[in-house]
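Yeah, one chain of the complex is gone here, protein chain that is, but the others are all in their spots.
We call the chains A and B, going by the order they appear; numbering starts again at 1 in every chain.
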Amino acid sequence: MMNKTSPLEKAVMAILIVLAITFFMMPVFWLVTTAFKFGREAFAIPPKWLFFDFTLRNFQEVLATSKTGQFILNSIIISTGATVLSLVLGVPAGYAIARSNSRLLNLSAYFFLLLLMVPPVAMLIPFYLIMRDIHLLGSYAALIILDTVFDAAFVVWMMRSYFADVPKEIEEAAFVDGASHFSAFLRIALPLSIPGVVAAALYVIIYSWNDFLFALMLTSPQTKTIPLGILSSFSSVEVSWGKMAVMCLFAIAPALIISLFLNRYFVQGVTMGATKG
Amino acid sequence: MNSKRWRKLSFLFVGVMILGLVSCTAPAAVAPPAAPAAGEAAPVAAVGLEVCKGQNLVLASMTDQYIAAFRALIPKFEEASGATVTMDELGYVDLYQKLIADFVGHTANYDLMTVDIVWSGEFGQNKYTLPLDTFMERDQAELQLDDILPVAWTLGEWQGAHVAYPLAGYANVLNYNKDLLAQAGIEPPKTQEELLAAAEKLTDAAKGTFGIALLGAKGSAVAQDYMSWVQQHGGSILDDNGKAALNTPENVEILKFFGELFKYAPPGATDYWWDQRETAFRTGNVAMMEGWSIARAGYENPDLSSIVGKADLTSAPVKAGMEPQYGFGGWGIGINADSTPEEQACAWQFIKWLSSPEIQKDWLRNDGAPIRRSTMTDPEIVAAYPWMPLLLESFEKGDGDYRPRIPQYSLIQDALGTHVNAFLVGQETAEQALEAAQKQVDDNWQ
Partner (left out) sequence: MVNSSNQPTTKRRHWVASVRRIYRGDGPYWAMLLPLLVFVVVVAIYPLLFSFRISLFKYRLTDPDQVQTFIGLSNYLRAFLDPAVLNAIKVTLVYVAGTVIVELVLGLGLASLLASEMRMTRTIRAFLLIPMALPPLVVGLVWKSLYNADFGVIPYYLKQIGIGVGRGPLAELGWAMPAVILIDVWQWAPLMMIIFLAGLKSLPVEPYEAAYADGATRWDRFAFITLPLLKPTILLALLLRTMQSFKVFDTIYATTGGGPGSVTTVLNFHIYTVGMTFFDMGYAAALANILMVIIAVLSIVYIMLLERQQL
C-alpha cells in the first residue's frame, strides 16, 4: 500500500543488495573454494574462482585425523549452555530495569555495563585461577559460566531497550484486570519483543561460538572448541589452508543453520493497532 | 584377628585402592604430590616398557610435519607397551599458551609436550619440565647417546641439565629453484656476497619473479630471519657475558645487508609470515628461499607444490672467509614436572622408544626430522631423501644457539621483531632500530 516503489528505486535497491552480498560473501566463497582445492592452488594467480582442480582430500584428512566432530559438539554444548543461561537470567532482568521506577534498580544496570567495558584479559587470569582452585578447569561449566557473565550483560542492555519500546498501556490494562507483573511480562511484553530476544540470542550464540581467548585458557583437550581446532592448522612452518578452510566451513555451518532458523522470528511486532489513538 | 577387624581392614584396603585408582585417572582433579625434586627421578624399579601397562598419557604436539609421524607411530607404541597415548594437536599460537597455562596452573593436563628449541631456557629456569638426566644416566646403555648428533642436544639442554630430549632436528638450508637459476646461468651461491648478487640477477619485477623470499612481518617472523642472518655473517646477539648486545657495529652492518636483500624480495615480503614465504617459493615466483630442512620433502608433493622436481637445496651460505656454521633449530620432547611419577616413568619409556635407532627410521619415513647420525647415513633413507648427506654436514657444523635459548628470549624476539620491521619499512634507520631494540631489552630485562 504505502510501499509502492518505482522501478528505479527497485533497481537501485537490487544493485545495493548485490554489492553487499559480494562484499560479505567474497571471503566466504574464497574459503569454500579453498576447501576443495589442492594446497598449491590456494594462492594461484590469477585467482581461480570457478575452474580449478577439485578435490575432497582436505575433507578426508580433516575428518580422519582431527576430532572435528568432537570440537563441533563441544562448541554446540557451550554455546547453547551460555545462550540459555544468559537469556533466562538476562531477559527478565532487562524487563525489570525497563519498567521499574526505582533508581537503585536502574543503577544496578550500570554494573552490568561495567562488565562489558572490562577487557577480557583482565578477567581471564583471576577467573582461571579460581577455576583451577575449585577444580572446574577444563569442564564445560567453566566456559559456560564465564561466557554467561558477559553474554547476560549484553542481553540485559539489549532487552532493556526493546522492552522500553513496548508501550506500557497494554500491560497496565492487564494490571487493572488483575494480572501479576510476571504474567504481564510473560504474556504481553515478551511476545511483543520477540525480534529483540532473537537479536539478543543470535548475538550471544555467536559470541560464545567464536570465542577464542577464554576457550584457549579454560578448556581441556576433551572440551576443545572449534576455534582452537582451526588453529591447529597453523604449524611453525606453514599453514594448511585447505584444512583450515574445511574447518572454517565446519565452524560456519551450524551457525548458519541456527540463524536461518531464527530469522523466521524477525516478524513485525504486533504493536500496530494496540497503541493509543 | 577376629572377623570384624578383618572386615574393617579390608574396607580400608579397598578404600585406599579406589582412592589410588581415582587419583591416577583424574590427574587434573587433584594436585599431585610434590613432583620429584629437580634432578631426582621417581624411584621406580622397573626400567622397561612394563611400567607403561595401563597408563594414560597425553601428548601435546605442534602441528609441524612430524605430526604425521606421531600419528603413524603412536599406535605401534601403544601395542608394544600397553599404554594409551592421546595426542592433542596444537598450532604454534596455542601450543605455547596452553603449555604455560598448564605449567603455571599445575594442572598436568599434558604429560608429554613438544618443546621449541628456544623455549629451553624458559622451561628450564621455571622448572616446567622434568630434567631427564637421571633417566638418561640410568638407561645410558640403551640410548646410544653418541649416535645423536652433538648439536641436537641444544633441543633441550639448559645449564648442563636436559629439560627436553631431542625430537626433531631442523637445519637452516638454502632452497632454490633449479630452473630459474639455470635460466639466469647462476650457480647456487656459496657465500653471502654471492647470495646478494644472485638475488639481484634473478629479480625481474616486470615478469613477477624475484630473487629471494624473506620473513619480514613484524614480530617473531622478522626476528627469526634477522637472527639467522646475524649467524650467517658470524655475528652474535649476545655478548660474552650472555647479555643482549643488539646494537654492535657488526649487527648494524648485518641489518643493512638484510635490508639490501629485501630489495630483491617480493613487495609484500615485509609482511611475510612463514606460510607466505613458503607460498612464494612453492608457486615458483621466487628463486631462492632459506628455510628449515623439514619443508624440503613438501616441495616434491604435487598437492602442495607447483615446483615438483625443480627444487633443490644447498647449505646456507656464510660470509666469505668465515668458518662455515649452519643454523640449527627444531623441537625437543619434554615431560611435565607436575605429572605423577608413574606417568613420568612411562613418558620416559615413550621417549626412549621413539628415539631408538630402529624407530627413527620409521620416524623419518613418516615426515619426521632426524636426530641420529645412523638414521641420516642409512642407505635406504639416503635413497629416499637424497639431500640427507648435505643435511648431515649442516648438522655437524650446526649452531643451535644463534637464537639465544635463554629465559629472556621472548623479550629479545619482541624487541627485534618490532624494530627490524620498522627499519625495513623505512621508519627507522639501521642504527636507530638496533638502539631502540637494545633499549627495550635493557629496560625490561629481569
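A few comments on the model shown:
Operating definition for what follows: contacts are C-beta pairs under 8 Å (C-beta built on N, C-alpha and C of every residue); 3 or more make two chains touch, one makes a residue touch a chain.
Because the structure is a prediction, the values reported are computed rather than measured.
From the options A:38, A:112 or A:140, the residue with contact to the unseen chain in the full assembly is A:112.
Here the missing chain is touched by one residue of A:62, A:78 or A:146, and it is A:146. Interface residues of subunit B facing the missing partner chain: 93, 97, 100, 104, 122, 126-127, 217-219, 266-271, 273, 276, 279-280, 283, 285, 410-411, 414, 417-418, 421-422, 425, 427, 444, 446. Remark: the residues of subunit A touching the chain excluded from display are 1-2, 5, 9, 13, 16-17, 20-21, 23-28, 30-31, 43-47, 89-90, 92-93, 95-97, 99-102, 105, 108, 110-123, 125-127, 130, 145-146, 148-149, 152-154, 156-158, 161-162, 164-166, 180-182, 185, 192-193, 195-196, 198-199, 202-203, 206, 209-213, 226-227, 230-231, 234, 239, 241, 244, 248, 251-252, 255-256, 259-260, 263-264, 266-269, 271-272, 275.
Keep this in mind: only the chains that are shown with their structure count from here on.
Mean C-alpha position of subunit A lies 38 Å from that of subunit B. Subunit B makes touch with subunit A in their complex at residues 28-30, 58, 62-65, 67, 71, 86, 88-94, 97-98, 101, 105-107, 109, 116, 274-275, 278-279, 282-283, 291-292, 294-295, 298, 302-306.
Contact residues of subunit A toward subunit B in the complex are 38-40, 42-45, 55, 57, 65-66, 128-129, 132, 135, 137-138, 216-217, 220-221, 224, 228, 231-239, 241.
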